[in-house]
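Quick notes on the structure that follows.
Heads up, one of the protein chains got dropped from this complex, but the rest are sitting where they should.
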Amino acid sequence: MSPAAVRVVHYMNQFFAGLGAEEAAGHEPVRLEGPQGPGRGLTPLGLPVDVTLACGDDYFAEHEDPALATLLAWLEEEAPDVLVCGPAFNSGRYGYACGMLAREASRRGIPVVTAMFPENPGVIAAEGGAYVVPTTANVAGMKDALPVLAAIGVALAEGRDPGSPEEAGYLPRGIRRNEVVDRSGADRALDLVLAKLRGEAFETEVAPAFEVVPPASPVPDVSEALVALVSEAGCVPQGNPDHLVSRRAHAWLAYPIDGVASMSADAYETVHGGFDTTAGNADPNRLVPLDAVRRLETQGRIGRLHPTFYTTTGVDTPVASATRFGQEIAAELVNAGVQAVVLTGT
Amino acid sequence: MPRPGTISASPLTVAAFDVRAVREVRHGEGRVSRTPGDPLLEIDLDVVESLCSDEPALGSLRAHVVRPGDSVRIANVLDAVVPSVKADDPAATFPGVLGPADALCGTGRTDRLDGIAVLSTLDMGALIDPDDPIPASYVDMDGSGASLTPWGSTINLVLELVAAQGASLADVDAAARRTLLRAARDLASATAEDSDADTESVFALGEVAGELPVVVPILQFTAEGPGLTTYLRGAPVDLVSPCAVDPRALLDGALTAGAYDSPAARVSTGTIQRSRLLHRLLNEHGTALVCPGAVLTQGYLDDADDKRRMADGAAHIAAEELGADAAICTTYSLGNSHTDTMLTLRACEQLGVRAVGIVAEEGGLTDHVAEADALVSTGNVLERADGWTPASVIGETDHEAPAQVPVLHYLDAATQLGDGRLRGVTI
Partner (left out) sequence: MATITSLPTIAQMAGASRIVRGPAITNPTGDPSLDEEEEVALRTKIVERALEMVETDVEPATVWEVSA
């Protein structure tokens, strides 16, 4: 099949598509003819782009379902042989959009290749649905990423296996698929435990994908520090004015707590769908310990409590979303000069 | 009531009769019948439908018979039960729900039908929590979903139930469970005149001489209120501390299901009755190993100290009371019950009991401890079955399933008692 016969669609965000920078982050999805931005660099590498789809990063994050619906409908019309997403580098919202679109497109039979920093939550969001080329954290890695992206894209478009992760330069997909085996889990468990007992070699069927995050250096003296409260217990002001969902949160929220001495039951509630909220609603301080922190602030045990608290609901939350929330909240905290965080988990 | 941990010297004899075909009738002779030696079962659907006539919490019952290969999806499935009856005293069947709570169970003779199951469907969603619906629960009789659930391979008598207006969750659930178990008992009673079972298994747990390894199953269940509870002799498995039980009683109807969360990862009554794990341990008792009893433990405990105490308690009973050299720890459903499994594995290993855990995956592990170095995976519930559209759906009027249904929604597809043959692999 000659390269000219393959049909290529490229997804990117508002910035790379030339629609504008941060001010255009709320841009609705658009469909553009031919390559845009970095897509122009793919043509000389053998992967000419036919159609570019672009969407604002904020728009995608805040309107995920309609954004995906629009983009997937266009993908169905365009019927590409391969979808290229990004490179998103370490932009969390951009990477997340790439990952989600990749996952959904691959479920519809469209091969996908994308590129981003390995710690971008978009890698997890893709759920193994895309070949992910690792990049640098910032755009300086563009010229290294494009050739790898193009080579895998060409292979996929031509219906070929790109090769192993080491050969082709992509991250191992780490997908857990199901296989049907001859013996039941119960039989395998009995064999496994007898092998363990006899001191024979044995192998576990599943192991954790451990996140190794080196501990942050200690804060030498918290009595001089700006401390923030963050929680996944689903705590919101009474009436849930911003409609935080009780499961599978797409967003985190921030609320001012300047001058608020306690998470009182008449002013706050929890909407978490993963546990019995009776105790938490009777006294939300049991979930977000504001009264205790205020006490310690008055006593001088902490320097000051950050005037904003951050909240979301942590049940059925896809790991990719939770990772993105953590990165975004952390970025805000760092910007605000916060030095220590107390996070409550349920 | 006999202490749950008492192991009787009397054997349990399970006589199984094959059913390969069903003839459903209406206005028939008013019973279930099966000619001795003939694998055809005749069922009078009118009689089945009258089973809920004295259950005010149920508005209606429609009975259907479906067969493997039918283009039918059964939705809102609550439970699946293997037809079973205590041959010597049918009124004792399913103690605590139908029979008296202290009825003999786990000994004597039990007649069972193979090849047929009884299923119940009822839309529980609005009753449990209208803001937080329970996941859809399917048994498909064809398409790729049919091979994911064990009940896609049995002829199924389906009891399509509707709750009575205004009835409480607790009342509806209890009525549904009773009706289902009644139907299962009555179906098995068709064998009353047949003394020639197709297979007969005898389970005895006598003393064993010699140096065989002692292997104990630690079985995790749950009790979080109506609709989220397993029942032991009709009482919620709401344990102050774990307890040792005769595993034969669990096969013989002492344990019944009433939890309607994650269909793939929970345990139906039928799965407990047929438990491959318990059958294998009982069959090999005295030859390859010793199985002195099973330990029942509870998952989803809310309090951190309670979780640790339950885990330590289960390991302690296995090690000290039952003399376990090894334990197999099962898991109930998804979420923080996996923490309970991990804590139990850790507690066993710390007492010198070599332990294996059985867990389903949600894309990967929910929880882990260093001591969990030998885990069996019952599959990734997030993976999807190929798309299939049934010609008809029982149990749901406005059926709208996604084109590709996640494994999560198929009853017992990834049950962590280990009866399925799915396994997660990294690609």
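Read from first to last, the chains carry the letters A and B; within each, the first residue is number 1.
The definition used in the following text is that contacts are C-beta pairs under 8 Å (C-beta built on N, C-alpha and C of every residue); 3 or more make two chains touch, one makes a residue touch a chain.
Keep in mind that what you see is a predicted model, and the values were worked out from it rather than measured.
Partner chains of the missing chain, restricted to those shown and counted over the full complex, are A, B. Touching the missing chain, out of B:Asp46, B:Asp102 or B:Asp302, is residue B:Asp302. Check A:Glu28, A:Glu78 or A:Asp283 against the missing chain and you find that the one touching it is A:Asp283. Among A:Pro218, A:Gly259, A:Gly300 or A:Gly337, only A:Pro218 touches the chain that is left out of the view. Here the missing chain is touched by one residue of A:Arg108, A:Arg198 or A:Arg301, and it is A:Arg301.
In the complete complex, the hidden chain is touched by one of A:Leu72, A:Ala251 or A:Ala340, namely A:Ala340.
Considering the complete assembly, chain B touches the hidden chain via residues 302-305, 307, 336, 339, 342-343, 365-369. Residues 208, 210-222, 227, 233, 275-280, 282-283, 285-289, 291-293, 295-296, 301-302, 340-346 are the ones on chain A that touch the missing chain.
The rule is short, and it goes like this: only the chains that are shown with their structure count from here on.
Remark: chain B residues 131-132, 147, 213, 215, 275-277, 280-281, 288-289, 302, 325-328, 335, 354-356, 358-359, 361, 363-365, 368, 372-380, 382-384, 404, 407, 416-427 touch chain A in the complex.
Against chain B, in their complex, chain A makes its touches with residues 107, 127-128, 173-190, 192-194, 196-197, 202, 204-210, 246-247, 273-276, 315, 319.
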